[in-house]
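What you see is the complex with one protein chain gone and the rest in place.
Let's look at chain A:
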Amino acid sequence: MMLDGLYQEIILDHYKHPHGRGLRDPFDGEAHHVNPTCGDEITVRVSADFSDISYDGLGCSISQASASVLHELLRGRDADEIAGIHEAFVTLMQGRGQVEPDEDVLGDAVAFAGVAKFPARVKCALLPWMAFKDAAARAGVDVGAAPEVKA
């Protein structure tokens, strides 16, 4: 079934068993984002040194798994590494399925390559990443230029 590209095992695993879920203290920046078309929402908290990234939200498997992957992938890294991974993920999501993901950079997030072929779901995958970026900015850390969300 063509859905196999969308609902990769890795994504379903992160959805059913999310990593690092739940809002934690202390934190330096917090952002709450919603997808107004579907009502999905997420809150992301970061400490300025990224030693913790916590989150909570309501939404579909794609948005919630994406938050779990983000937590795994970015927590404990420095701002430059994070900026590079963030940019790679956004590029992958906006690539309409034409971008070959680099597993060394993106880890489990490569599983989202198939999502890029479903334009209606790209926003779901990006929701936690955009909230993370805002939360980081509020913690005083810039993790790269604001990408334009097109899908």
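Note that in this section a residue touches a chain if its C-beta (ideal position, glycine included) is under 8 Å from a C-beta of that chain, and two chains touch if they have at least 3 such contacts; residues count from 1.
One rule holds in what follows: contacts and distances are computed from a predicted model.
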Check: Which of "cysteine desulfurase", "Polyferredoxin, heterodixulfide reductase subunit A", "ABC transporter permease" or "Peptide/nickel transport system ATP-binding protein" is the UniProt protein name of the chain not shown?
Finding: "cysteine desulfurase"
Check: Of A:6, A:69 or A:109, which one is in contact with the hidden chain?
Finding: A:6
Note to self: Can you tell me which of A:10, A:60 or A:79 touches the chain that was removed from the display?
What the structure shows: A:60
Notebook entry, point to check: For chain A, which residues lie in contact with the unshown chain of the complex?
Noted result: 1-3, 6-7, 12, 37-41, 58-62, 64, 118, 121, 124
